[in-house]
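Yeah, one chain of the complex is gone here, protein chain that is, but the others are all in their spots.
And now, chain A:
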Amino acid sequence: MIVCVAVVGHQNNPLYIQSFTDADDALKLHHIVHCSLDVVDERVNNPKKSGPTLNETFLGLLYPTENYKVYGYLTNTKVKFILVTTDLDVRDADVRNVSIIVPCIELYYKSMNL
């Protein structure tokens, strides 16, 4: 179950954060999104560790926390899409292929009138 979606601009400024649980968890989810920004920067700046996936837009699983999994997608213009999900069975390929990220991105472009 997807618990939080966030769109972050190129200066790491939040453009849109939406959490889909009770209000208590919202702050924790914001913190998780904030931490994942660091992971994104690390992936981008360390070519040795990223290996063959350096130029991929979809960053895959950023890091697992106690009961969440965080996925990231980075566009060419440094806009980051962060997805937090509680579904522990979901795999990288699912998020990448099964149009979870892609509708988000398309909605983003539509809303910017691009």
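Criterion: contacts are C-beta pairs under 8 Å (C-beta built on N, C-alpha and C of every residue); 3 or more make two chains touch, one makes a residue touch a chain; residues count from 1.
Here is the rule we use: contacts and distances are computed from a predicted model.
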Options "Regulator of G-protein signaling 9-binding protein", "glutaminase", "Histidine-containing phosphotransfer protein" or "Trafficking protein particle complex subunit 6B": UniProt name of the undisplayed chain: "Trafficking protein particle complex subunit 6B"
Interface with the undisplayed chain - residues on chain A: 10, 54-57, 74-79, 105, 109, 112, 114
